[in-house]
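Here it is, the structure in full.
As you look at this complex, bear in mind that one protein chain is not there, while each of the others sits in place.
Note that the chains take the letters A and B in the order they are written out, and that residue 1 is the start of every chain.
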Amino acid sequence: MEYEAVIGLEVHVQLDTNSKMFTRVGTGFGQPPNSLTDPVVLGLPGALPVMNEEAIEKSIKVGLLLDCKIAEVCKWDRKNYFYPDMPKNYQISQYDQPICEGGQVEIELAGDNPSRMGPHRMVELTRIHLEEDVGKLTHYEQDSLVDYNRAGCPLLEIVSEPDMHTPDEVFAYLTSLRNSLVAAGISACDMEKGQLRCDANISVRPKGENTLGTKVELKNLNTISGVRNGVEYEIRRQIRAIEEGTPIIQETRRWNPEQKYTTPMRTKEMAHDYRYFPDPDLMPVQIDQAWIDRVRKELPEKPFDKQRRYQEEMSLPYSITSALCGDHLLCAYFEEAAGLAKSAGKVANWVVNDLLRELSQANKVDEFAEEETEKITPQSCAVSPQMLAELVNLIEDGKLTNNVAKELFPEMFVTGKSATELAKEKGLDQQSDDSEIEGICAEAIANDPDAAEKFRGGKEGAINALKGAVMKATRGQANPKVVDETLRRLLAS
Amino acid sequence: MSDQTPMDIDYVANLARIELSDEEKSIYQKQLGDVLKYFDKLQELDVENVEPTAHAFPRYNVWDKDEARSGLPVAEALKNAPQSRQDQVVVPKVIEE
Partner (left out) sequence: MSSDSPIFKSATELSQDLKAGTVSAVEITQAMIDRIDTVDEKVNAFLHIDKEDALAQAKASDERRARGELLSLLDGIPVGMKDVISVKDQPLTAASKILENYRSPYDATVVRKLKEAGAVVTGRLNLDEFAMGSSTENSAYGPTRNPWNLDCVPGGSSGGSSAAVAAREVPLSLGSDTGGSIRQPASLCGVVGMKPTYGMVSRYGLAAFASSLDQIGPFSTTVEDTALLLEIISGHDSLDSTSYPTEVPSYYAELKKSSEPKVLGLPKEFFGPGMDDEVRASIEQVIEYYRSIGYQTKEVSLPTTDLSIPVYYVIATAEASSNLARYDGIRYTSRSERAENAVDVYAKSRGEGFGSEVKRRCILGAYALSSGYYDAYYLRAQKARTLIRQDFEKAFTEVDAILTPTSPTPAFKFGEKSDDPISMYLSDVYTISTNLAGLPGISVPSGFSGSGLPIGVQLIGKAFEESSLLQIAHAYDREHLHGQKAPNL
């Protein structure tokens, strides 16, 4: 029998704000333990929450980015349960009036031809709500340690409909969601840093069946590939169980990335009676049309729209656009350089091949490094878009050969010197001084009279010997077009 | 309300994470039963299309600009902790998960 998996995702995204969701102490990753707390974060007697306006505006931005309906009014509720990573033993969240409802995420699936855009579809969203993050528990043999630095950070929960069916769709969904959020400056979405976390609700049913099977919640999916593998395993496990006739129990399971299997989790006792009620310490949020319009103006172009534009308006090949559009910084760099260069296509090639290569080499992580060093971005690297544009234009004008340019680029990346500068220093700048070329050509003709004779006699190919001599004399820097014209002119006279 | 459903004291005490002796349980069971009976006044009340009051004087959008301020020094944050290690709060092994 053929089976179909039905998958819904709950994605938690940490919003990139200066201060926490309900208090103004700072946020940050990798700070000393418990150095980012205050009475509110620790839930001390008498501490009270105050909303962070920016977190709400960023949530509206996400809602617009994903075509959600933005609530006119949303409120705050307390989700009550006891857990050591949660200072107040209730989480301030949104229960029945979330900030966004509905919405969709456009995903791309692999097509049959890797050099052409694959099929696209929309994954439907249920809702998005804003809440506060919890602290970090580290488990040891005898006990556990709690660091509350992360506690109280603004956390956006994006809940999808059970609208995905394969691990590939899940992977595509997360990739697309992350690209949009990163591009809009919502969050760095680094899963290793816990800035993006994902739980999956998975069930399987015989293909064609409409009723959903028993759903299992899968946790501890800490990397994008971990999500794909975990989901893939869990689907297989459920199908096997059904075929063996063992019933699937509604439970929470944990993905073990090392051993590559899922195991049932001892879930929190009575986790289902959260005793939600409106938080009396907070006033509701009202979002008017003017605010929505203002935020909409700041929305960046969606990654897939950008990709389509590159293909249609700039007629860039799919392979190039897909390499560009996964990284909004690269796109920004490309568009700036392309604006200054004579060939957008050539710029795109340089960005995707040479710039990316140099960047990835420069950013190779050195495991002996003391602490992680600032990543070099297209914007922060030594080769500015202007410099790349200049390089491309020099080639276009025939002032630099492609080979020479390819040699120069890595040095530009290291030294920050422009192509012209480097070429001058190395005397590599292509000779376009015609009188000089003319001299060398005349000399070549003089040195090889019978080649000249054969050519004049109509033996077209004979000119190549002369060209070779000229190129040899100029160490390959002469512009072949110019050399050809000059030789023909001289031989004709 | 209260008469059809006597309070499941064990369930609720567990929800509230409060350990009760058997003696306390029987006392509370009785006292809270009386209180709930007394609350039946509420059940008789007609609240059709009455808006609930969450705040006596409700307002909207009470918030701060997103400007970080300094918080508590680590030592202050941990000075009241029953047990701490490596600048973190120690809790007995979490058996859940």
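Odds and ends about this structure:
Rule of thumb we're sticking to: a contact is a pair of C-beta atoms (placed from the backbone, for glycine too) under 8 Å apart; a residue touches a chain by one contact, two chains touch by 3 or more.
Note that the coordinates shown come from a computational prediction; the quantities given were computed from them, not determined experimentally.
In the complete complex, the hidden chain is touched by one of A:Pro33, A:Pro49 or A:Gly230, namely A:Pro49. The chain not shown here touches chain A at positions 39, 42-51, 78, 80, 82-84, 87-90, 144, 146, 269, 272-273, 275-277, 280-283. In the full complex, chain B touches the omitted chain through residues 1, 7, 9, 11-20, 24, 27-28, 31-32, 34-35, 38-39, 41-43, 45, 47, 50-57, 59, 62-64, 72, 76-77, 79-83, 89, 91-96.
What we mean here is this: only the chains that are shown with their structure count from here on.
On the chain B side of its complex with chain A, the touching residues are 11, 14-15, 17, 54-55, 58-72, 74, 77-78, 85-97. Those residues of chain A whose C-beta lies close enough to touch chain B in the complex are 17-19, 24-27, 32-39, 41-42, 50-56, 73, 75, 82-84, 89, 137-139, 142-148, 254, 265-270, 273, 275, 278, 280, 282-286.
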